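Working notes for the structure below.
The other protein chains are all here in position, but one chain of the complex has been omitted.
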Amino acid sequence: MTAAAITPRAKRAHRWRAVVWGVVGVLALAALWELYKLVGPADGWLVGAQEGVTGSGIRLLPRTSDQAMPHTWDMVARVIEPVTRAQGALPLGVVVLLAALTSLGIAALGWLVGVVVGFALALLMLGFRIAERAVLPFVILSQTVPLIALAPLIRNWGSRLEFGAFSWESWMSVVVIASYLAFFPVAVGALRGLQSPDAAHLDLMRSYAAGWWTTLFRLRMPASVPFLVPALRLAAANAVVGTVVAEISVGFTGGIGRLILETAVAASSDPAKPWAPILGAVLLGLVAAGFVALLAAFLSPFRRQETVA
Amino acid sequence: MTSAAPERVDAPPPEADPAIAMPGLEASAAPRRRRATGDGPLARFARLVLPPVALFIVLVLLAELVVVAAGIPPFVLASPSAILDQLVQYAPQVLAATLATGLNALIGLVIGAVIGVLLAIAASLGRPVDGMLAPVVAAVAVVPIVALAPVFYTMFGSTSEVARILIASIAAFVPVFLNTLRGLRQVRPVHRDLMRSYAATPSQLTRLVTIPSALPHFFTGLRIASSLAVISALVAEYFGGPRQGLGSAITTAAASSAYARAWAFVIGAILLGLVFFVLTSLIERIASRHR
Partner (left out) sequence: MSSPSPSTPAPEQTGATGMAGTAPAGAATDAATEAVVARGVERVFAGAKGAEVTALTGIELTVRAGEFVSLIGPSGCGKSTLLRLIADLDTPTAGEIRVFGKTAAQARIDQSYGIAFQQAGLLPWRTVAANIELPLQLHGADGATRRARVAELLDLVGLADFAKHYPDQLSGGMQQRVAIARSLAEQPRLLLMDEPFGALDEMTRERMQTELLRIRAETGAAVVFVTHSIPEAVYLSDRVVVMSPRPGRITDEVDVRLGDAADRGEDLREDAAFFAGVTAVREALHGAESAPAAGAARGVDVR
């Protein structure tokens, strides 16, 4: 006998339970942090320090001082306080959210460009076998190498490139890097998906004298959705990472990347401050994943095929 | 249970496959094609290797031509000949930087893999552990871990590699944990029934069936983790810390307008990534002989 079908209500309950457990997990992490602060060695654990040589030795466990490890409630409280001591400064939380939004916009643009180019390349590889054989190995291997290493090189386009009225802004470099990282998983995932239909389905379309483009729209693209969605999710995560890192390499000042670096540099005087932009970056990643999940929900009729024999 | 059609032993649906679904990387090749008859191994090798190699050569030559002929400034693209020249000239530095970053990535990979396996075992045994870990790890998988680099430098000091290794460990932990947990849960029902019919003890079940079933999944996770460890170790260098790695070298070279040299270091980074990928793929291939 087959097992019970999972009702929508059961699924919702299951999801809520996951959220609750997730919150418990985060609280457990915070509890671990505080526990270490309480019982950990005050000076951390320094290995191989040399007498009189400052900065020598490897610190394997951090110091438990409030400067090195601020209390979790201090981190939360800091979010509400103004970002600087200047007059009329906005609360840190607001500044972080604004920066995160800027980065979100850039990441979204980079993701979009990456998805479009990736899909176009997948179509090219689908149509021309020789293109697939020549290009696909590069695409696959490029996912394994740190292409983000190129970020500092793209930075310098910003100050020098000008085509007439159009001048290259630094945020455009960030978009290029983000799209560059988003593009590869989409190209691989889209190609796999477009090539996934059964021979039986392809024969069916052929028996209807359907052309290449018709087969593409009616069969291959719907069939590619189960492969495309995970690729889009991966591309979104890559775009976010690329944005955050590129903002630092390129020197773009409006986004969360710069904020992370700036607050960290001033950490000695304001130890709780760097944690707010980090939280902002975490939110950025979650929102990006959530957006893709929403997109996947829209495409859900095309994903029923995953359970059909 | 029904006596229905024979079990389908298909690959997992792509949605559920953490190899693709998480910010790990699905680096396996395109779906298999029917092999043409009369295809010797040499012909197959040629067909597999020649097109990308040919494309590479064409691109390099084209780049050389365009950069030299059209006079493109090096800050957009350095000419391949200049890059090669710098690579040869600075070979010892490139190697040293590659080794520095590679070492961080390797240590991070090992730590992350070990903890990933241990926690996956814990999660497969206990519902509460699993319930707390699963959402947290899923969240970690989509957020930029390198955002933690600056605070880690503050906590662990910016003169040691500990912060970078920690970032690489976290990055490696995620795919290993997710894939290993999946493998531990994927014991085939018929094998489970078989062991139950033998009244096998839980430890016998674990030792003889669960662990061998989970091994291929672990190696998939390890392969993904190796790429992520390299990338994270390198990116962490952009946020500060000691200056002996590839990331620092690239930034320094780019800042002093020595673009060809910067590209030389980039090539070092690419080679590092390839080495890690090839090694873990080999380990995965060896361990999956009889599936």
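Think of it as A and B in the order they're written, each chain with its own count starting at 1.
Quick note on the criterion: contacts are C-beta pairs under 8 Å (C-beta built on N, C-alpha and C of every residue); 3 or more make two chains touch, one makes a residue touch a chain.
Bear in mind the structure is a predicted one, so any value in this text is a computation, not a measurement.
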{"item": "Which residue of B:Gln89, B:Gln186 or B:Gln204 touches the chain not shown here", "value": "B:Gln204"}
{"item": "Given B:Ala46, B:Leu59, B:Leu194 or B:Ala255, the one touching the chain that is not displayed", "value": "B:Leu194"}
{"item": "Missing-partner contacts on chain B, residue numbers", "value": "1-4, 6-7, 188, 190-191, 193-200, 204, 208-209, 212, 290-291"}
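FYI, only the chains that are shown with their structure count from here on.
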{"item": "Centre distance in Å when chain A and chain B are each reduced to the mean of their C-alpha atoms", "value": "16"}
{"item": "Chain A to chain B touching residues, read off their complex", "value": "1-2, 17-19, 21-22, 24-26, 28-29, 55-60, 62-63, 68-69, 130, 132-138, 140-141, 143-146, 148-153, 155-157, 160-161, 185, 188-189, 191-193, 195-196, 226-227, 229-231, 233-234, 236-238, 240-241, 244-245, 248-249, 256, 260-261, 263-265, 267-268, 271, 274-275, 277-278, 281-282, 284-286, 288-289, 303, 306-307, 309"}
{"item": "Complex interface listing, chain B residues touching chain A", "value": "1-2, 8, 13-17, 20-31, 47-48, 51-52, 54-56, 73, 75-76, 128, 131-136, 139, 141-144, 146-148, 150-151, 153-157, 159-162, 226-227, 230-231, 234-235, 238-240, 246-247, 250-251, 254-255, 257, 259, 262-263, 265-266, 269-270, 272-274, 276-277"}
